[in-house]
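Report on one structure; see the data block that follows.
Rest of the complex left out; these chains stay put.
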């Protein structure tokens, strides 16, 4: 009661990521929000900090065999196989819808080779209405025997540097958590010209149906996401903000404002909400509202004051 | 297509292991079409994390509480207890908070039901067929073939009969109705009604057998498919089935949650078709009925 009296009446939720101004620090995580239109019936897309699309490749990709998803304790595994409509279809059939909104569109993309990464970036660079690119480097590098771009700092540097040459749009690089030392990767992509870093992508995991003795995913191994992974994600963001100057977007297991706040407090400038969209199509709207309430109750006039305010 | 934060109205065991739940559901009588489904959130907690998909059995009105209040709309689902989510569901009571996302997906094509119709359902597969039967203009021209492993799996017989739809019951172990697979009954009925269109929902092996029979006879078939789902709205791309012409080189995947769950059988690929329901259907019969 007494506390309420001290409260500020307004709160600024606006944040800035590499020149992109977000109304608030909440946006969907790639691959969990389709191309935006899937959730438009449930959520006002204008209320979001940004819209992040499903990962695009140069050509359409059909994805993996099913089963593609399964639930685990506090999380889920997926092996969608990066199914997507490809960059051209996106431009013609998905972008017009997204342009209607007063919300920055961040396009997530990937390639099978360094060249392909560059080609997609170049194509998207020309595209009006795209506020920024998010580059997913968690894909297997087909030229180098399937090692993942993001797990080898040298490959990460080279790929980001190649993309950097192809676009002047804000470039966010999305890191995989499946590495020994995230700080090395983070510095490599910053050095290669990333304007921002987002993390984490999914942790690789596996589940077995003990009756059939088959993996629960057709692809055997998949990506683990959801609340279960949040502590790992918070730790990784904490480690990355210590060694880079570019802004960081925190991702992993965010379902509520409390969860988003953990990332902001350790130093993320914004966050992405993934699996929680499946659980509650309105999750991001609730998080934004709760964030505001939290700031009001704690007397925080500007959310930027919270960012990196961890007391250790 | 809405997310309703709503409540359970009733929840009753209708056969061992099968429960029928009524949920307060504004607008569903107007919006829901036969064959559609909902994504049901069992509880606000994070366990189970994901929503569970259930077919809509029926949508209806409850008597109004008083003269000036409009009557309340509800839907009913029927579910089998198979895992963690449905185990929690069987413990829900009147008033418990739940969430409904829906109605979702494509429905059956009602234009196809103008002539003779044969509805083929295995176990829980009867659920969407009931709402389809409700919508058929001339119920006397429809019949439903109700199959199950044993007598416990035979549900909704009286409900169909009340609609005036003729029912044929069969169980694999003979504990209720004819002994044998529902597909055997289907072959018999198709001989009687060669012009009938077929509508099927049930475990994958049944669906596959039905598809083969219909393809061989050149009969139009609509199937309701099941796949593991995360979002239910076409965003996660988890729930795909293989479309007609699918090959490893040129794959074609269709979302069960948006393009389906009801498909024209001719729009799907039927060789080596894998599905979650293959897994889900694997449990032995525990009813104790002697064959």
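For reference, chains read A and B in written order, and residue numbers begin at 1 within each chain.
Basically, a residue touches a chain if its C-beta (ideal position, glycine included) is under 8 Å from a C-beta of that chain, and two chains touch if they have at least 3 such contacts.
If you're wondering where the values come from, they're calculated on a predicted model, not measured in any experiment.
Enquirer: Copy numbers per chain label across the whole complex?
Expert: When all chains of the structure file are included, the formula becomes A x2, B x2.
Here, only the chains that are shown with their structure count from here on.
Enquirer: Of all residues in chain A, which touch chain B in the complex?
Expert: 31-34, 38-39, 41-42, 54, 62-63, 65-71, 73-76, 78, 80, 83, 209, 211-212, 218, 226-227, 255, 275, 277-282
Enquirer: Residues of chain B touching chain A in their complex?
Expert: On the chain B side, the touching residues are 1-3, 41, 46-51, 99, 101, 227-241, 250-253, 274-276, 279, 282.
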